[in-house]
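I have placed the structure first, in the form of structure tokens, so that the comments after it can refer back to it.
Every protein chain but one is kept in place in this view of the complex.
Chain nomenclature is as follows: A, B and C, assigned in order of appearance, with residue numbering initiated at 1 for each chain independently.
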Amino acid sequence: MPDALLVVEKLEAGYPGQRILLGVDFVVRRGEAVVLLGANGSGKSTALNAISGFVRPTAGRILLDGRDIVGQPPHRAFAAGVVQVSQARDLFPDLSVEDNLRLGASRRPDADMPALLAGVYRDFPVLAGRRAQRVRTMSGGEQQMVAIARALMGEPKILLLDEPSGGLAPRFVREIAAIVARLKAAGTTMLIVEQNIKLALEIADRFLVLKSGLVAERGDVTRATSQEAIVRSIYL
Amino acid sequence: MLAQLLVSGFAQGCLYALVALAMTVVYRATTVVNFGHGDLVMAGAFCVYVLVVLAGADFFLSAALAVVLLFALGWAIQAGLIRPILAGPHLSLAMMAIAVGYALRGGARVLWGREVLPFPKVFPQGIIKLGPVILSPSDLIVAGVVAATLAVLAFVFLATPVGKTAQAVFQSPRGAALVGIDVGAFHRTMWGIGAAMAALGGILIAPITLLYPDMAASTLIRGFAAMTLGGFGSLPGAVLGGLLLGVGELLVGAYVSTKLIDITAYLIIILVLLLRPSGLLGRPAVVRV
Amino acid sequence: MTGTAGSGTDRASFAASGRVFWLLPLALLGLPLVIGSYVQYIVNLTLVYVLVGVGFNVVLGNLGQLAFANAAFFGIGAYATGTLMYHLKAPFPLALCAGALAGGLAGALVALPALRGIRAFYLAIMTLAFGELMRWIYINADAVTLGSMGMQVPRPTLFGYVLVTDVDKYYVFLAVVTLLVAATANLLRSRVGRAFTAIRDNELAAASIGIPTARYMVLAFAWSGVVVGTAGALYAALVRHVSPEAFNLLELILHFGIVMVGGLASLAGSILGAAVLTAAPEMFRDLPGYEELLIAILMVAVLLLMPKGLASLLARASPLFRQRYFRD
Partner (left out) sequence: MARFAIALAGAALAALAVAPAVAQDRTGVTDTTIKIGIPGPLTGPNASFGAAAYGIAAYYKWVNDQGGVHGRKIEAILADYACNEAKGVAVAKKLIHEDKVFLINGGICSGVALAMRPVIEESGVPWVVSTAVNQKITEPVAKNIFHGSQTSRDAGVNMGKFALSKPGARKIGLIGHTNEWAKGYLDPMRDQLKAAGVAPAIEVTMERGQTDATAQVLKLKEANLDFVGVALYEPELAIFLRDAHKYGLAAPKVGSMGADYVNTEKRLGAREPMEGFFQVFQYKDLTDGPGMKKARDMIVPNLPAGQQMTDFTFYGPGSAVAIVHVLNKIGRDLTREKFVAEMEKLKDFDTGIVAGKLSFSPEDHQGAHQLYVVGYDGGKLSVLEAWGKKAQ
């Protein structure tokens, strides 16, 4: 696969006394958005955390641009170009929006900072007006925006989004969909975990279904893809 | 007498400030309160003793080496003992810090427990008279070292990215890892720095208290009092709190009763927490509950 | 993930562990027949520290508050008992109740800052200061406490019968300790105990579902004080010498160690922790000078290798002892 950015091979991972991934294989190509589906506890977040380095896999390979990054700690994975927007967002609640964003780019040269910030404020004009606001005081949707913007400050090769619409009001779910569409248009490679299947199929190019620790189903998202069939493959 | 008390209290308060500063650095960077800090102070002083008296090294070289060794010790304590239980309850961390300190004290006692150890005399002896006020050279040295330490810390935390990194790691360790910060290395380094500052404290305190395994037992609670008074987690607060405690102890001792010197720290802790929990310079929001 | 559902097996095992609980003191009744006087004293001391650990654990493990006033509760109980017996020649049961009551009052007092929103390390530091302040009071209120030399407590009497030997004391202690441990176990299993857990896990959520958190907090601290105060009373009767230095920071470290080595929020753990940390110094006595070091290493080893304390050994050995732990 010439255009493969992220290659996951026979990935096994879990926690003491609890094996979760039993040999997961998939590929994410440059510039595409792949959505990872599955029931609760099927290992979607574990897969993202294994790629980001928060979970140490027990077997398998994770190749980013052909380089094996399996078992690297999170800051190494970040340096290699894997940036995650986690489910809990994990922002710095008592710092301002801009401080959060700056920390997102702390591994970039200082000289790049103004340009990076300007780019993010252009993409997220809401944040531009609130750069001095403490993140703690913002709504869930706004915080999600800060989280995505902070991740973009790190100039990721691949962006991992864990439940970007989780717990948000419908208005913000639309907003997130628009953001992801914009990112895709700009050529950002994404691996997304999403419970909202309708949204997932709307924003993704391809889908994967995790079940019993393995990829049970995979395919392209086309107009013909039936939501119902996918739901069945996830839960039955 | 008042002038003398103020000056001597200031000198004594500098030592408390140094202890409080070191604990504040570790707390600010790692959210862990090192209940074993007093024993690191002792360990630093014993390091110098071993190097100077037993190995015959030069004092300043030994002092520098002790600071480096304690940095390594703090680093190793974090890496080997704190990190594996970091996900557990805070109480386990407190217990671990106490147990490590207890082990250091027990170890020192095994090695030197029944000997009396004079600390190498390196500070100039003698007396400096400023009008009615009497000072010893060590008073000035202690004040100078504490001022320099504060200046370095202020620079590092205010003028370099370390300050923001510390805040990030403090507020969300996972968030910090998500933006590419090596949280583990940061924790280890900060524990190292805290322990290195403990060594500095030990080197300054030992010529005064002289050397024995329990020499720093009472410094811990005084450090806490200084931190509480100044505002938990605030670096300038730690210094201000330490100085006020030092002066306060002497004033209480001289004008009320010497019996009260020992409980000044406890009373300060209780009163401040009841009346103004954020202390003099602290911002309540900085403290995660 | 464990312990989320109060399933049938859970309940059955609780009932079974209830029965097991009563077997232990019954088995211990015969102990004096097989041990000598010195070991008997150590066993009595262990019983005292069982209460110390069980009481401390209510606040640390079950309520989840970093309060370090335990050595103070212990001392207050011992001093209340000692003072009544020494100055007023009170009979032991009365003095014992006074010790428990004084401990309980001290507990309620320590709960007040917690009610004012003082939490976490603030509470830890404040309670540390309180303990040290009490020690200063023991030293300086010498009209009552006889100052730093401490008081020679008269022999305890029980309904006219003088408790002379350690075996006499053993049976009284065993009864008191069994009673209080059973009462604590029942309290923790009841609605009250679940309220403690709710407060520990999420105080705001607990308040939002109508749990009067303030009342339960005072209750937890007061009960902790009663149990530890009683331990102090037994200590006074056992050692028969009460002095300020017996309740210093080193003593507090021992108490903390009992809870942590045994296992947070585990009753069985506190009992085990008390047994290990009371017996360990006796076993290390043949290595003079190394005692502190070895105990510290023991603590570090348990924290590293058994984060849930020695109680996790029990849980592994028998499902009857499986309990909910501090943080699953």
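The rule we apply is simple: contacts are C-beta pairs under 8 Å (C-beta built on N, C-alpha and C of every residue); 3 or more make two chains touch, one makes a residue touch a chain.
Not measured: the values here are computed from a predicted model.
Asks: So there's a chain missing from this view; which of the remaining chains does it actually touch?
Replies: Within the full complex, the chain left out of view touches B, C.
Asks: Over the whole complex, note the residues of subunit B touching the chain we left out.
Replies: Touching the missing chain: residues 1, 4-5, 8-9, 12, 15, 106, 109, 113-116, 118-119, 121, 125, 127, 134, 136, 205, 208-210, 212-215, 217-219, 249-250, 252-254, 257-259, 261-262.
Asks: Taking the full complex into account, what residues of subunit C touch the chain not shown?
Replies: 29-30, 32-33, 36-42, 45, 139-140, 147-150, 152, 164-168, 170-172, 175, 235, 238-241, 243, 245-246, 250, 281-282, 285, 288-292
Methods note: only the chains that are shown with their structure count from here on.
Asks: Chains shared as neighbours by subunit A and subunit C?
Replies: Looking at subunit C and subunit A together, the chains touching each of them are B.
Asks: Counting only C-alpha atoms to place each centre, which chain is farthest from subunit A?
Replies: Farthest chain from subunit A, going by C-alpha centroids: C.
Asks: Which chains, taken as a pair, are joined by the highest number of C-beta contacts?
Replies: Chain pair with the maximum contact count: B-C.
Asks: Let me have the rounded angstrom distance from the C-alpha centre of subunit B over to the C-alpha centre of subunit C, please.
Replies: Centres of subunit B and subunit C (C-alpha means) sit 32 Å apart.
Asks: If you average the CA atoms of subunit A and of subunit B, how far apart do the two points sit, in angstrom?
Replies: One centre to the other, that is 43 Å.
Asks: Hey, which residues of subunit A end up touching subunit B in the complex?
Replies: 52-54, 73-75, 78-79, 83-86, 88-95, 99, 102-104, 106-107, 150-151, 153-154
Asks: Inside the complex, what are the residues of subunit C that reach subunit B?
Replies: Against subunit B, subunit C makes touches at 60, 66, 113, 116-122, 124-126, 128-130, 132-133, 136, 140, 249, 253, 256-257, 260, 264, 289-297, 299-300, 303-304, 307, 326-327.
Asks: Going by the contact rule set out above, which residues of subunit B touch subunit C in the complex?
Replies: 33, 81, 84-85, 88-92, 94-96, 98-100, 102-103, 105-107, 109-110, 113, 217, 221, 224-225, 228, 232, 259, 262-263, 265-267, 269-270, 273-274, 277, 287-289
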